[in-house]
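With one protein chain removed, the remaining protein chains of the complex are shown where they sit.
Showing chain A:
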């Protein structure tokens, strides 16, 4: 009862957040990965979770998306405890793209994207003209309309990732959770996918993603969540958060933070051991 009344008060505090974790403890089996963590995802912006390998980035994203059930604490989606919602109702509000998903060989792009309509369909009503219209829009938004009839496995890594994001869009949610959308992509394709993420943000989506590349995270997000060993070290706009001390504390990385010559964000220049000329 006490816990309930406390969460009741807290919900008034971060009312603006669409998605929030409150006192969340979560892990795999007996191993606790995240202990007593609080985070609120601001609406309408791109939030990126960064941190060293094994710090619990993906675990946090998976908990926020209801793939993992916290042992303590709650995840709140639009004011409701997410574990108390129906799986299908969560899917109508929140789109999730897991890390490197695999489509069956030979499945066409349009069939994959069409599957994104699943939460809105039923046994009797498996396909409607609304579904078709939404799928066409999703294909067009992600720039893959021309690939609609191609098998997904025949596409390049970057195109494939666009297609998967398109499927998540076809779900018709304005809250997207992307787990490392740039994994295995070369830099050009990674930029391509992140430009798409930025387009989605421009069109009003709230995006939460996990990224490995710090400079891409800094460039493409408005809100950074920096994690280390299962807790949050810092959170805020990249310009306010990213500095040499934080990078050393979070990653054990020696780096120089300079102004991005082509952008308005900080740029991280790591200091390794070789070919370094420090003045």
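Points worth noting:
The rule we apply is simple: contacts are C-beta pairs under 8 Å (C-beta built on N, C-alpha and C of every residue); 3 or more make two chains touch, one makes a residue touch a chain; residues count from 1.
Definition applied: contacts and distances are computed from a predicted model.
Of "Peptide/nickel transport system permease protein", "Iron ABC transporter", "Fe-S cluster assembly protein SufB" or "TonB-linked SusC/RagA family outer membrane protein", only "Iron ABC transporter" is the UniProt protein name of the chain excluded from the display.
For the options A:119, A:158, A:181 or A:266, the residue in contact with the chain missing from this view is A:119. Only one of A:39, A:135, A:165 or A:209 touches the chain withheld from this view, namely A:135.
Summary of contacts with the chain left out: across A:75, A:96 or A:205, the touching residue is A:96. Where chain A meets the omitted chain, the residues involved are 28-29, 65-67, 86-92, 95-98, 101-108, 110-112, 114-116, 118-119, 121-129, 131-132, 135-136, 139, 145, 148-149, 151, 168, 171.
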